[in-house]
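Omission of a single protein chain aside, the complex is shown with its protein chains in their original locations.
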Amino acid sequence: MSGPETIASVEEFLAHAYTLEQESVDRYEELADVMEVHNNHDIAALFRKFAGFGRKHASEVMRLARGRHLPRLQPWEFKWLDAEGPETSNVFDVHYLMTPMHALQVALDNEQSGCDYYALIARTSVNAEVRTLAQEFAAEEAQHVSMLQRWIADTEPAAADWDEDPDPPQMPE
Amino acid sequence: MSEQALSGPRAKDYKSEIKPIWCPGCGHFGVLTALTKALAALQLAPEQVALISGIGCASRIPAYTDLFGFHGVHGRALCVATGLKAARPDLCVLVAGGDGDGFSIGGNHFLHACRRNMDITYIVMDNEVYGMTKGQASPTTAPDWVASKLTPGGTGLRSFQPAALAVAAGATFVARSFSGRSNEVAQIIARAIQHPGFSFVHVLSPCLTYRPEQKEWKHAVTDFGRDDLPTANAALAMQVLLNDGGLSTGLIYEFERPAWRPRAQTGAGLAAVEEEFAV
Partner (left out) sequence: MRSLSLALVGSGGAGVVTAGGLLLAAAARTGSYAMMRRSSGPQIRGGESAALLRFADQAVECADDSFDLLLACDWRNVDRFVDEIPLGAHSLVLYDPAAGEVPALIADCGPRLLAVPLADVAASVHHGRINMVALGVIAHMLQLDASLLASVITDTLAHKGHAAVAASHAAVAAGRELGRRLAVDATGSELRLPATAATDAARWTMTGNEACGLGALRGEVRFVAAYPITPASELLEWLAPRIEALGGTLLQAEDELASVNMIMGASFGGVASLTATSGPGLALMMEGLGLAVASETPVVVVNVMRGGPSTGIPTKSEQTDLNIALYGMHGEAPHIVLAPLSIGDGVLATQWAVHLAESLQTAVIVLSDQLLGQSRAVLDRPADVSFMRRRRVAGSAAAAYQRYVLTADGVSPMAIPGSSGMAYTADGLEHDQAGIPSTRARDHAEQLAKRERKLAEADYGPHWGEVSGDGSTAVITWGSCTGAAREAVQRLRASGNRARLIALRLLSPLPAARVAEALSGVERLLVVEQSHSAQFYRYLRSQMDLPARTDILARAGPVPIAPGEISARLQAGS
């Protein structure tokens, strides 16, 4: 698999950016759904909010792509840092009793990964226009990172017994 | 994105509106995503795909897709799929389920489905535990796992090696992956669907409720890292699988053997059959 440094055109870069944001949206929606199913509605609302941010970013990418012919890549053809997209990495760090602090940490990890990804392209791409665009995207992700850091600072830490479950797991089938 | 890039179904279009009952962090979400990505990659019309399952957490998957689904009884998904494919060879038939469903109660069908080599793709989400019934040991559970109330001292039994079994029983496409690598899983499923024969896709899929330690699989899985894989040599595949710790991923074995096909002919009418009875 070739790395992100080989992204050589604006079209290819935007295809990556769009998919990164869209997968992030899909992942947050999935987390919101599962939190609703498990009656953790506060966290569900938070994940919906993150999904909304992602959707906004995706539409910004779309605006930049207007008039351009983006390549259609298969999921395994993207030049991510590993097999998965940068903003979907935290698949296992969730719990049905998770607190806002945990949810913000998940989001922070995602935004940091996104920021790192764009920063790498900004440093390494062979295409100057791509480097410039990636720099802009990295800067925006950095803003999200610092926003989330402030948010976390203002948020009450999770209680020590946050995952204590007075109801044992069920036996549905 | 450009019109061309947006035409045709996206992965999300293969998902239904029903929200999964899986626990947050369940590995099966990654498989659902991977499956829908694979279907989008192949641009299959949803109504031409059937997804068959048995019982268990993983077996809930058909309802979460917009495919024709059959959520049957425990252990018999492969049988339902076999009948469907035999009667409707035009359909793309997929089967999904867990390790208990596939290797314990459905173990016999697994062997015979491999042997029959129909053009079916079988995805097992293996978390080495029965989740729906609250955390009992499955055939793939390690012998010394003592967290189940049902087997307080551990099972003491050697765990099943599904991929090796599949090769031995005659499957013609055998792969292993990890649900945390959903793009890799998607690629394998897409290849499995394209493979003309019985394809077995073994996906390590953590259960964070009963096996929270499986979260660490994320750091432990590696590629097979062998340039002689995938192989069409069953002996080599077996050797690799039996010497592997069970956490390597990738396509292991692919072999061209004619898939089972119905021998249906047309021509004779019922009248010719009835004529045989005449005195």
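Which chain is which? They are A and B, in the order written, and residues in each are numbered from 1.
Basically, a residue touches a chain if its C-beta (ideal position, glycine included) is under 8 Å from a C-beta of that chain, and two chains touch if they have at least 3 such contacts.
Note that the structure is a prediction, hence the values are computed from the model and not measured.
Looking at the complete complex, one finds that the omitted chain is in touch with B. Only one of the listed residues, B:33, B:82 or B:249, touches the absent chain: B:82. Across B:18, B:147, B:168 or B:247, the residue that sits in touch with the chain not pictured is B:18.
For subunit B, the residues in touch with the chain missing from this view are 18, 45-48, 50, 52, 62-63, 66-73, 75-76, 79-88, 90-91, 108-109, 111-112, 262-270, 272-274, 277-279.
The definition used in the following text is that only the chains that are shown with their structure count from here on.
Put simply, the C-alpha centre of subunit A and that of subunit B have 29 angstrom between them. Within the complex formed with subunit A, the residues of subunit B that make contact are 1-2, 4-5, 11-12, 19-25, 27, 29-30, 33-34, 37-38, 41, 55-56, 132-135, 179-184, 186-187, 190, 206, 208-210, 215, 218. Here subunit A touches subunit B in the complex through residues 14-15, 18, 26, 30-31, 33-38, 62, 65, 68-72, 74-76, 78, 80, 83-85, 88, 91-96, 98, 169-173, going by the rule given at the top.
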